[in-house]
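A short write-up of the structure that comes next.
Excluded from the complex is one protein chain; the other protein chains are retained at their positions.
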Amino acid sequence: MGAIWAEVKENRKLGEGIYRLTLHAPAIAPKARPGQFVMLRVAHGNDPLLARPFSIHGAAGEELLILYKVVGRGTRILSQVRTGKTLFLWGPLGRGFDLSGERPVLVAGGMGIAPMAFAARWLAAQGRPAAFCAGLPGLAGWEHLARGLEEELAGSLSLAWSSEDGSLGRRGLVTELLSDTLAAAGASSGGVLACGPMPMLRAVARVCAQRGVACQVSLEAPMACGLGACLGCAIPAAGGGYLRACQEGPVLAAAAVDWERV
Amino acid sequence: MGAIWAEVKENRKLGEGIYRLTLHAPAIAPKARPGQFVMLRVAHGNDPLLARPFSIHGAAGEELLILYKVVGRGTRILSQVRTGKTLFLWGPLGRGFDLSGERPVLVAGGMGIAPMAFAARWLAAQGRPAAFCAGLPGLAGWEHLARGLEEELAGSLSLAWSSEDGSLGRRGLVTELLSDTLAAAGASSGGVLACGPMPMLRAVARVCAQRGVACQVSLEAPMACGLGACLGCAIPAAGGGYLRACQEGPVLAAAAVDWERV
Amino acid sequence: MSKSVDMAVTVGADRPVRLKNPVIAASGTFGYGLEYADQLDLGAIGGFVTKGVSLKPRDGNPPPRICETAAGMLNAIGLANVGLEVFLGEKLPKLRKLDTAVVVNLYGEAVEEFAELARRLSEAGGVAALELNVSCPNVKAGGMAFGCAPGPVGEITAAVRAVTDLPVWVKLTPNVTDPVGIARAAAAAGADALCLINTLLGMAIDARRKRPRLANLYGGLSGPAIKPVALRMVHQVSRAVAIPVVGLGGIVTGEDAAEFLLAGASAVQVGTANFLDPAACLRVAAELEDFCADQGVTAVADLVGGLAA
Partner (left out) sequence: MSKSVDMAVTVGADRPVRLKNPVIAASGTFGYGLEYADQLDLGAIGGFVTKGVSLKPRDGNPPPRICETAAGMLNAIGLANVGLEVFLGEKLPKLRKLDTAVVVNLYGEAVEEFAELARRLSEAGGVAALELNVSCPNVKAGGMAFGCAPGPVGEITAAVRAVTDLPVWVKLTPNVTDPVGIARAAAAAGADALCLINTLLGMAIDARRKRPRLANLYGGLSGPAIKPVALRMVHQVSRAVAIPVVGLGGIVTGEDAAEFLLAGASAVQVGTANFLDPAACLRVAAELEDFCADQGVTAVADLVGGLAA
């Protein structure tokens, strides 16, 4: 109940500006489901003020993993936190992926790999077949992460890469890789589950709509509370009005989103 | 010219809540005179916002010493700064002690020891006789500092201690020690030079006034600029109006201060 | 935790609202309370104020609706809310069961709407007090437009007063030249208490994209950044009116809360701090209790207006 102080077990630099944080969070880790997130405060004082939302990248026993990229002041401060320090956070929050369908296709773009890797490990642990299309700008900076994921998932689900510079897997966008994968795969109830930058998600949603494949996307929005209370995280809804990214989301059916107004 | 980034060479805990910071500050250290101060920022962001004034505790070659006590958020943050980090500061600032007189009597109470130790070393280095009355609450927490000072000054000037709990030197207030010292000493042009908490300075000023001994006191006031520009550091002046602690001070003739309004 | 400090306070004399402790969650930062049920014991906080309720449901403003600023945040939610019917039908029945003071914040675009909302909410029962939001900066009609002059504030207060026996709290905007004049108008029209401050009207710009950071252009500034303005207004207003003041704006710690009580507030609200710590209201109350114990204050109510002149 409520927020906790969690000890930093590791805050490891995986590549340029990419870090993986391991927290000892027994009150959160066991409850975490793929697609859910936590609200994490990177500083004790007022600078910066608000907590930052981060997808849960993994949960093993009492440990919680977060994979993050340095994009601004908060993540820069986070990247300097040392082992042994404690951080304040609450969660798990939001609605994660519906992983109940058969042979789902997971799609990750860039940092979207954070929750999708958790989903992939989750499926792998249950021995359930799935495809994983992961797109990166290139191998540079991501090598450690990519190799780690390959090892972890080897033999459990089919992992395919695309990169914009061709340094890893297929050259091009991950949506192209997805189209191929969908074309090759037979019909299944699992549908497509995606996380990544907004233009990519938009494209994924379009591809799925064209093929009549169900699609779930994990969306980002600025957040203050993470609890459904502040109404700051509005995502335009297909039927008009708004959905709360932290409550109805962050994972939403692509069909529930008004992509025109996003 | 202007503020500088100085590397932290050491930030050593000397006692409970008492630290000594050594900075590599070649643009400041050689210019520093006893009684002057620096404005030091303890954090890069907005929390806390303003620079903190600290007396110069010593200057040797390119190194600048600051002796400080943890009293609030800023000094707490400062106490956690590690060797190798850089801090932003400007100085030396303000008017220091007039040390030109003969056989001055230095008086320090608590953290007032910071600038007075610098003055004592300054005189000792010139082989000039002086008396140093240093008062502490007790030896606890101050041991390292007291012993260090004794070693440094041994044979150069006469150092006497008082402590409220009697654990070091004479039991009682440093003003009593000062009265004895003044009674024992013959007339001299050096007068009394003092730094410490306001009630102590008030008492020292009174003792000196009674004996007709010239007295210089180093005063504290909240400061923003340290440069005489903001007018935030007003000290009520004997003739009416105000003096700027950062510009006309921090060392002021006790007679120039309106002690009623302070 | 038995520090033998009496933490209970009562806001108002004629229509008293009794609180377990003086720390209330502020409107718009605590949803309908239920959102925080997993985060803290709702029965242990002084009370909470609901998100502003309007007659019709409101979608609110397009995103982005919030952004961070130095020691603060801007919001332009646009009073998104479920509307009175859903509030009465789905939220209030659950809120009634809570062992805490539930204050309903209401917002209308016309005097009659305020009165209608007040009437319906009074009939429904289970509401500890009504808080009239005549100070929201994020809506075109009503809100701050009403709250910036004594006339309309008095009018709305009187209209609500006429239809309800519930305690009427009026929430004032800081974006005015003379908060005291407006406070007096509300008091004269029958308000039981005044809540201040609402947010300061502000703006943020993304220089690289040459765009405002809020789709709504302007938004309301809240958080520690505004605490000095809030304390000043609480001090000004509490000295000028006979009815109690509920103080808010930037409270994060128990000592912050003590400052507002000393300035003249009879209770406090915690807003943005709920986003820094979902259990902020409980923590602030506990810290306030520690503060009192430490200072030898045996009843927190003794702090109220205790600033040395």
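Each chain gets a letter, A, B and C, in the order it is written, and its residues are counted from 1.
One rule holds for everything that comes next: a contact is a pair of C-beta atoms (placed from the backbone, for glycine too) under 8 Å apart; a residue touches a chain by one contact, two chains touch by 3 or more.
As the structure is a prediction and not an experimental result, all values here were calculated from the model.
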## Note on the structure
Full-assembly contacts of the left-out chain, visible side only, are chains A, B, C
### Summary
In the whole complex, of C:47, C:60 or C:212, the residue touching the missing chain would be C:212
#### Entry: Given C:7, C:25 or C:74, the one touching the chain that is not displayed
C:74
### Query
Which one, B:101, B:138, B:197 or B:228, makes contact with the chain that was left out?
B:228
### Interface residues of subunit A (partner: the chain not displayed)
46-47
#### Entry: Contact set of subunit C toward the excluded chain (per top definition)
69-72, 74, 148-149, 175-178, 200-205, 207-212, 217-218, 221, 223-229, 231-232, 235, 250, 255, 258-259, 262-263, 291, 295, 306-308
### Message
On subunit B, where is the contact patch with the chain that was removed from view?
### Response
1-3, 41, 46-51, 88, 90, 221-225, 227-236, 240-242, 247, 261
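We adopt the following convention: only the chains that are shown with their structure count from here on.
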### Third chains touching both subunit C and subunit B
A
### Message
Measuring between Cα centroids, which chain is at the maximum distance from subunit A?
### Response
B
### Task
Pick the chain whose C-alpha centre of mass, unweighted, sits closest to the average of all protein C-alpha coordinates shown.
C
### Task
Identify the chain pair joined by the greatest number of C-beta pairs in contact.
A-C
### Distance from the mean Cα position of subunit B to that of subunit A, given in whole angstrom
55
### Query
Quick one: subunit A and subunit C, Cα centre-to-centre, how many Å?
36
#### Entry: Shared-contact residues (touching 2 or more other chains) in subunit B
46-47
### Shared-contact residues (touching 2 or more other chains) in subunit C
70-71
